[in-house]
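Moving on to chain A:
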Amino acid sequence: MAEEALEKSGVTLREAGPLDAVGDVLPSYVALPESVEEISALLRACAEADLAAVPVGGGTKLDWGAPPERCDVLIDTCCMNQIIEHAAGDLVVRAQAGVTLEALADRLATQGQELVYDGPFRADATVGGLLAAGTAGPRSFRYGTPRDLLIGITVVLADGTIAKSGGKVVKNVAGYDLGKLFTGSFGTLGVIAEATFRLHPLAAERAWVQTRLTPAQVQDAAVRLAAAQAEPTAVELDWPDPSGPVTLAALVEGAAATRRAQTLLDEVTSSMPGWWGEAGEGESLAEVRCMPDRVGGVLAALEGTGLALRGSPVSGRFFLRGDGAGFVPVVAGLREAGARVSVLASPYLMDRWGEVSALPLMRRVKERFDPGRRMSPGRFVGGI
Partner candidate 1 sequence: MTPLAEFITALHGVASGEGEVITDPVRLRTYECDGLTYHRATPGVVVLAESATQIAAIVKLCNRYGVPFVARGSGTGLSGGALPRTDGVLIVTSKMRRVLEIDLPNRRAVVEPGVTNLAITEAVREQGYYYAPDPSSQQICSIGGNVAENSGGAHCLKYGFTVNHVEACEIVTPDGDIVVLDRMDPGYDLLGAFVGSEGTLGVATKVTVRLSRTPEAVTTVLAAFASIEQGGQAVSAIIGAGIVPAAIEMMDALSIEAAEAAVACAYPEGAGAVLIVELDGPAEAVERQFAQLTEICAQAFELRVAADPAERAAIWKGRKSAFAAVGRISPAYIVQDGVVPRTSLPSVLASIDRLSAEYGIKVANVFHAGDGNLHPLVLFDDAEPGAGERAETVSGKILDLCIENGGSITGEHGVGVDKSRYMPRMFSDDDLDTMQLVRCAFDPRNLSNPGKVFPTPRLCGEVPGVRKGVHPLVESGKAEQF
Partner candidate 2 sequence: MDPKLIKDCVHCGFCLPTCPTYVLWGEEMDSPRGRIHLMKQHTDGTPVTPEMAGHFDACLGCMACVTACPSGVKYDRLIEQTRAEVERVHVRDPQERAVRGLVFSLFPYPRRLRLLRPGIGLAERMAPFLERVHPSLGAMAALAPRVTRRQRLPRRVRARGPRRAVVGMLTGCVQGEFFPQVNAATARVLALEGCEVVIPPGQGCCGALSVHSGHEDQARRFARRTIRTFERAGVTTVVVNAAGCGSSMKEYGELLAGQPEWAARARAIRTVDLAEWLAELGPAATRHPLPLTIAYHDACHLAHAQGIRAQPRALLSAIPGLSVREVPDSAICCGSAGTYNIFQPEAARDLGDRKAKSVASTGAEVLVSANPGCTMQIASAMGRAGGSIRVAHTAEVLDASLRGVPL
């Protein structure tokens, strides 16, 4: 019956293989919709046959989030790869969910513009995946996260309803902002089909500066950089080995970037540090959030753990990664030290999300959007 319903939807299907597993859950089918309407038809079919679906873009973060309770259909957006409109004069781009960030960046660069994102998987991730996972890069310190750059979205709900909010103008307060709600929702509310972003002109000049500090020096240095009137676009740290020194780097963009950068730290370079914005490798990966004045405490809690930390001490957002079961008590320790920790990927059993104060409201949102629990069930906070 399931197959029949899916086939009736007219969407291209293929049998799933081991590489299509979401966590350790293997779907039965992979669907390859080519339009918003096809996603809608597919989800109506899923509703009819009560099939659970998980959307996927580049698959770069498919191991992020808890494994789904069930997954019958993997919705691969790779065929939705059209950049629908690049209105350069308006600094706006509208793209289908499956467009990769690299393809998008290439296209925008021809007009001297960019979508500001320099976080993990900035080449292979897709527009939809970027939004669904809600990742942020170093430059979010000045430009905001993708959530702040998103100005319009088209989504398809579990019952096939196609809905949009926002539009293609930067300034717009008509109606609720569904884009914000779907950003970082890990596919649990519906499928992101199209997105419209505000763009920025590519900086004519950029310079990085870096220095090495002891962990105890980092917080004060970061607070100083954050307030500097040379206006760094990003301030990042890399601490590959928590028994060694911390590399602190800042990026300055725009007119007189090099001279402005010199006022911040000693070692100026025009090339991006190799580790910049990447999540890094490791068996377990977590996102750590804290206030900038708690960074010292976070670093202290990690000293000697053998885990690696990378991220922004000025935004208070880091990736923590490493191998072994030692990850579990470190996460608990960080939470005790006042940090919020979301375990994105790990083979070890633990509380992935920590305490979420508004969870009852979130459950109610989930219930309204996906009463049948067919969209990536169980992937997100509180088993939503």
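These made the cut because all candidates are chains of the complex that A comes from, given by their letters.
By definition in this document, a residue touches a chain if its C-beta (ideal position, glycine included) is under 8 Å from a C-beta of that chain, and two chains touch if they have at least 3 such contacts; residues count from 1.
Remember, it's a predicted structure, so these values are computed and weren't measured experimentally.
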In-complex contact of chain A, chosen from 1 or 2: 1
Candidate 1-facing residues of chain A, complex: 87, 89-92, 112, 134, 144, 147-148, 155, 157, 159-165, 167-181, 183-185, 189, 200-202, 204, 223, 226-227, 229-231, 254-256, 259-260, 289-293, 316, 340, 342, 353-354, 356-359, 361-362, 364-365, 367-369, 380-382, 384
